[in-house]
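For this view, one protein chain was removed and the others were kept in their places.
A, B, C, D and E are the chain letters, set down in written order, and residue numbers restart from 1 in every chain.
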Amino acid sequence: MAKKVVTFGEIMLRLSTPGFSRFVQSHQFDISFGGGEANVAVSLALFGIDARFVTKLPSHDIGDAAVNELRKYGVNTTYIVRGGDRLGIYFLETGASQRSSKVIYDRTHSAVSLLQPGEINWDYVFADADWFHWTGITMALGVNLQQVLKEACIAAKKKGITVSVDPNYRKKLWTEKQANKVMVPMMEYVDVCIANKDHAESILGVSAIGSNGSSTIDDQYKSAEILKKKYSFTSVAYTLRQSYSASKNGWSAIMVDDRDCGTAYQSREYTLQIVDRVGGGDSFASGLIYGLLEKPNTHDALEFAVAASCLKHSIPGDFNHVNVEEVELLLAGDGSGRVQR
Amino acid sequence: MAKKVVTFGEIMLRLSTPGFSRFVQSHQFDISFGGGEANVAVSLALFGIDARFVTKLPSHDIGDAAVNELRKYGVNTTYIVRGGDRLGIYFLETGASQRSSKVIYDRTHSAVSLLQPGEINWDYVFADADWFHWTGITMALGVNLQQVLKEACIAAKKKGITVSVDPNYRKKLWTEKQANKVMVPMMEYVDVCIANKDHAESILGVSAIGSNGSSTIDDQYKSAEILKKKYSFTSVAYTLRQSYSASKNGWSAIMVDDRDCGTAYQSREYTLQIVDRVGGGDSFASGLIYGLLEKPNTHDALEFAVAASCLKHSIPGDFNHVNVEEVELLLAGDGSGRVQR
Amino acid sequence: MAKKVVTFGEIMLRLSTPGFSRFVQSHQFDISFGGGEANVAVSLALFGIDARFVTKLPSHDIGDAAVNELRKYGVNTTYIVRGGDRLGIYFLETGASQRSSKVIYDRTHSAVSLLQPGEINWDYVFADADWFHWTGITMALGVNLQQVLKEACIAAKKKGITVSVDPNYRKKLWTEKQANKVMVPMMEYVDVCIANKDHAESILGVSAIGSNGSSTIDDQYKSAEILKKKYSFTSVAYTLRQSYSASKNGWSAIMVDDRDCGTAYQSREYTLQIVDRVGGGDSFASGLIYGLLEKPNTHDALEFAVAASCLKHSIPGDFNHVNVEEVELLLAGDGSGRVQR
Amino acid sequence: MAKKVVTFGEIMLRLSTPGFSRFVQSHQFDISFGGGEANVAVSLALFGIDARFVTKLPSHDIGDAAVNELRKYGVNTTYIVRGGDRLGIYFLETGASQRSSKVIYDRTHSAVSLLQPGEINWDYVFADADWFHWTGITMALGVNLQQVLKEACIAAKKKGITVSVDPNYRKKLWTEKQANKVMVPMMEYVDVCIANKDHAESILGVSAIGSNGSSTIDDQYKSAEILKKKYSFTSVAYTLRQSYSASKNGWSAIMVDDRDCGTAYQSREYTLQIVDRVGGGDSFASGLIYGLLEKPNTHDALEFAVAASCLKHSIPGDFNHVNVEEVELLLAGDGSGRVQR
Amino acid sequence: MAKKVVTFGEIMLRLSTPGFSRFVQSHQFDISFGGGEANVAVSLALFGIDARFVTKLPSHDIGDAAVNELRKYGVNTTYIVRGGDRLGIYFLETGASQRSSKVIYDRTHSAVSLLQPGEINWDYVFADADWFHWTGITMALGVNLQQVLKEACIAAKKKGITVSVDPNYRKKLWTEKQANKVMVPMMEYVDVCIANKDHAESILGVSAIGSNGSSTIDDQYKSAEILKKKYSFTSVAYTLRQSYSASKNGWSAIMVDDRDCGTAYQSREYTLQIVDRVGGGDSFASGLIYGLLEKPNTHDALEFAVAASCLKHSIPGDFNHVNVEEVELLLAGDGSGRVQR
Partner (left out) sequence: MAKKVVTFGEIMLRLSTPGFSRFVQSHQFDISFGGGEANVAVSLALFGIDARFVTKLPSHDIGDAAVNELRKYGVNTTYIVRGGDRLGIYFLETGASQRSSKVIYDRTHSAVSLLQPGEINWDYVFADADWFHWTGITMALGVNLQQVLKEACIAAKKKGITVSVDPNYRKKLWTEKQANKVMVPMMEYVDVCIANKDHAESILGVSAIGSNGSSTIDDQYKSAEILKKKYSFTSVAYTLRQSYSASKNGWSAIMVDDRDCGTAYQSREYTLQIVDRVGGGDSFASGLIYGLLEKPNTHDALEFAVAASCLKHSIPGDFNHVNVEEVELLLAGDGSGRVQR
């Protein structure tokens, strides 16, 4: 029977310029939907997990479209509250070469950000659930959501559900100081932390390790181990992104996990020719949740997560449109990209 | 030397579904910009008028795109204030046959709606100006804009500038009662009222004339005359739209004008095969302002306005992309639509 | 609690040329999905009905896309069997003026057409169901499906479920003689017949009534009454399409229903400016099923069905993307298509 | 064995704005190719005629694309001369309702317009040919082409080939006076004249018949008969276009033909919902040539031509993408546009 | 006078997702046509060869579109048999980075696969022909085509026509064992074998040479020499593809040819940034056929083939849209891709 994973956060209307057009050049926006926790839910649903996404959406047609998109890919949308005035929007301009992708957020006053404590029945949501995942972005959306998330975490822990977090700092939403202040107290509810060394240091209070800007793999391990110990996490995973340009990245991850007695493990590295890197981190998170739920050991869980998120970078949109079989194919093969025919 | 017309209000990002797709079916939005007063400014600029559009826009790339679009068509954008967080958005689904076009507004908290009294230097804006046009939509955007508009009207009248208004009631923004309460006191600053019989009755307090739902041309005249007298307007024009379906309309107008000693005049009627009717009323307003500024008599002014707005209905987007020569061509001809080659 | 309706048949990949391009001119196909019974299921789901669609689809990505599309609009897809080699396809060229729309079927050897008797567990499918709908198209797909449909009808009747049929003759699939031979014996399982006078005469053995080609409304009534009596149907509804051109149709319906003691009733008529007429009949069927399940009388049921299908003709694709509120709005109003804002 | 028809003239790159966008709004041009005589050749090839198109095209990739497009639809392109610098271009903005379609020509200095007398080997081109068709547009392209056309006509007559002309006056290319001066002397080579009453009067010197602007069917007949007699044509056909708007036209034709002893004949009239009317006249010409070559009498020839060109108006692009079977279907039916499935 | 080359096989409707969209994300398919032997024919026609493509296509509009596409690029389509029910289809999702391109075949029951022995008049097809090319894909389409191909080969050899084959194994069509069984006996009719080391080993019975997965250039030579000797081929060419990812490949080839007394020769290697690699092998085959027909020696023939197919990978669609001049330009230059202006 399928494992049950709950994610909670904001799903936004994503309006992206076609091709590599800049905002001021564009005459059309490609419509899709995305948001950290929604991305994780969709990916898990595609992996065959019973994924429940919790949010609040206005009851107009654009809100319907967001629900439809989640439902299309098999996410359980029955826990979504309908109401409020607006759906968060983010505008995306896709970068190339030395030109970075650019995000303009238009998400303040969104229905979910105005959610009231008590509005979600967490006992109902978490019935039979195995896992709860949330991200720092939801915490950045204001005091309301901070309170609601705390309710959720308390309810989840009461039921003995595994809780994972992706700190996912966004400088256009808040400062590192603000993030640190509200994120740290929430760590007591967290079992699995899916982060990177920068966020661990800036948001979660791990002291800087290694010289500035060029950390070795050992620095990465050390940071992860310190983070794990500091908050008594059962697992800490760090993604390692080598940003050569907006078009080309190196991609791998490390993990320290209780299952392997805390032995640090480093994954294979992929050289990515990037189609769309938004949602890359979320695809790692969903891959890792799947891996920790379904794979026999840390090694396999981590490699699954890295391979899944490697594929994400070749797919337009926030969602990682790959199934387990396709990830396994990459794991079994050489990433040589030969035509399947 | 070109006449100078100032308009003030909100310009929004317009996101419309391509073809006749419904919101839930669409994968792309066509990007354009629009808003009652901006539409009037663009149309006047295309008629060769020195049109100044006043608003407030956020200083990010989407705000730049709005400025660019106005500038592209020759609108003077130097009076636009930059700042604030968001640009108003409206989503548009184009109807056909018995299915109405549908607008979803996402314009609350827009930069312009948060404009503060005193933020616009109206003396500077109105320097050398001949005309000031505004609409009821701006009044519907909240107390701030109501105060700013009052400042503007007072400044305009002090300079002896002609002021025109289009009441333009939108039921998704406020109630008729709310509109009536704040619109009526503003009429003292208005010279030219560009409306229709329904708005005159619901918003401007003209008692209902004629039996419900089927007013005769005489009812129209009577209503316009009463409205003109009630507020001592120099001119009142009413558009007459026969809505057979979302695809087909009849289109004409009447006018009562001091220039013609208050004689009521009715225009020719056009049967419209509709491509895009959003902005239809604005194209009538800009046609009428042009006509009153440049045409020798009421008859010519009104026919120009009706012909200009007839053409608008055949053009996608809010803006009326026609020049004076094209309007004159329709006026001179028979609207038979023969290929020009 | 939502009523439960089951439909069974083929859903095809619909590949349509954009705009009014002919097949030989087209460089892209718009992708959608459609098929008589799937169209009914989607429409009912959008009306809030618990709609279950039963079919067989190959387990590759295009099959997934078909399931996703149904799921997106809320259809219950858990009864769909996966397997087989191919998905039926139909190519569509949209006509205009005197040029008819053109369909090229590429649906032979589809997974569903090779379904074996016994492959569907009808007792499971019909658990708690209120209604079962099928069409003559499914019968045209070969002996296998004729046998499976018979199984289904027997199972449905055993459970006391209402059964409706749309004869829906397609001359590109079989001859009238073939259709007549297999359709007539199935009528014993049918309660509600949703047809038109032509099909009643050519397929269901009702003798021709009225002079050829120009039947009066009385002819229509007579034919429906004869059909109703012949097969002891509880209800017979006929659509009346006036085909002025591929762009313009008249659209209404009549009904003879036991609820109204068999009194014949004629609906309002709509003049349609056609965007896409494929699925028009299916939208009438779903509207009627909804009406018969939820409306207090024949009159309201029929008007709901005609209004719903009126709107369908303005929407691209096979599916009728309208909800109950939108149909009621048309019923309450005048179909004048004014912008909703 | 297929009849052989030669046409000679200019084929241009046609760059049209998508949908109903105006030039200043457009971000893409749809690419196609067209020109009076090329349109006739393509249509005849689609009717199964061995159609040879003669022109001169530059040897770069855009020239290749023009050849490819002709070849794609089965036109014999072996007589096309390659060389010169540029391909003529015409920009097209499609009108709607009261807004006319607009053509901007950019065709001066095109390769074909600089063709030298003697450059085409007309004896080779006309080998085995049955028919030669040309239009007044080619005459409007300058002295070179006037000389070449005269060569062609002389060669054609020497071989006893039937010659048809469509005067096709374009006011953006020359004046009526200029046209009259060079067209009249060419009429001695012409057998079949495919025109309309306006062109007959303005270009071919037929005195105006009937009151200005509203000619009766009798006026049409009289004009055609006078024209026929004046130049000893074997056949004269006039198209009758009722231009209600850019979206809606009435369409029929009359003919006076030696085959029917000069009895005037009027075709059925179609009410057209227009998709693209450019090439409408050419589709009538090709239909008539086909009809005169393949149909037993004037009546059938004319009805074929009118039906073929009726269908053209529903098809985007200059070319009439219909085959004989499709025209016959319209002739046999009622133009009701029911879906073919 | 142009050399005459015949190819025989299946041309399919190719429906590819735009950009890098996955199947489940796509709302449109780009339409093109392709298939191994058709691709070779088109490429040869663009090189100026008189290329004849033989197949069977249904007589509906999609079949017409396939013929048109071939004719557009100058392929001789007069030998194509029309009839049967369906055109083979293949769906293509273009990969990137580590995500492979994915092909879904929907080609069973296609018209050509049901072709009967005797249905093609090979003596007529091969009249004056210089070369006959076929591929293993055609053999994979069933017993009918295996018989027809044998007829063709016998007829070709009787006329002394050079026969080339590309084994082109597709695991979605048949197993290696099945392929081996029917392909080996056909080799007696073949002069030129265009393959790669993998296919030589798996299909044509050459024992594996070198260690698994990493063959040296010497292994390549050895394998080609063994293959050449085993079947007494006059020439054997192997393509060498280094698949770094779906976006980046190395591309070169080797050849052993009687003209150079069997001396093995290796071409220059290109590093490809891939736009579309489907048809890459076919573009090598057509380049080699052209080279062997028109170039003075093996070296030039092979370099021409590799350069031609290098360019193919930068072009969307199956067809290699390059002419001889463009290939020569790459051969003469450095592949530095400077703008030609």
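As a working rule, a contact is a pair of C-beta atoms (placed from the backbone, for glycine too) under 8 Å apart; a residue touches a chain by one contact, two chains touch by 3 or more.
Quantities reported herein were computed from a predicted structural model and do not represent experimental measurements.
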Partners of the unshown chain among those that are drawn: A, B, D, E
Among E:H133, E:R241 or E:H313, the residue in touch with the chain that has been omitted: E:H313
Touching the absent chain when the full complex is considered, from D:Y73, D:F91, D:Y189 or D:Y231: D:F91
Touching the absent chain when the full complex is considered, from A:R170, A:R259 or A:R341: A:R170
Touch residues of chain B, complete complex, unshown partner: 68-69, 71-74
Residues from chain E at the interface with the omitted partner, ascending: 73, 270-275, 310-311, 313-317, 321-322, 330, 334-341
Contact footprint on chain D, counting only the chain that is left out: 15, 22-24, 26-31, 60-62, 64-65, 68, 85-87, 89, 91, 93, 102, 104, 106, 108-109
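FYI, only the chains that are shown with their structure count from here on.
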Interface sides of chain D and chain E: same vs different residues, half threshold: same
Length of the line joining the C-alpha centres of chain B and chain C, rounded to whole Å: 44
Multi-partner residues of chain E (each touching 2 or more other chains): 22, 24, 27, 68, 102
Chain contact graph, described as a line, ring, star, complete graph or other shape: other
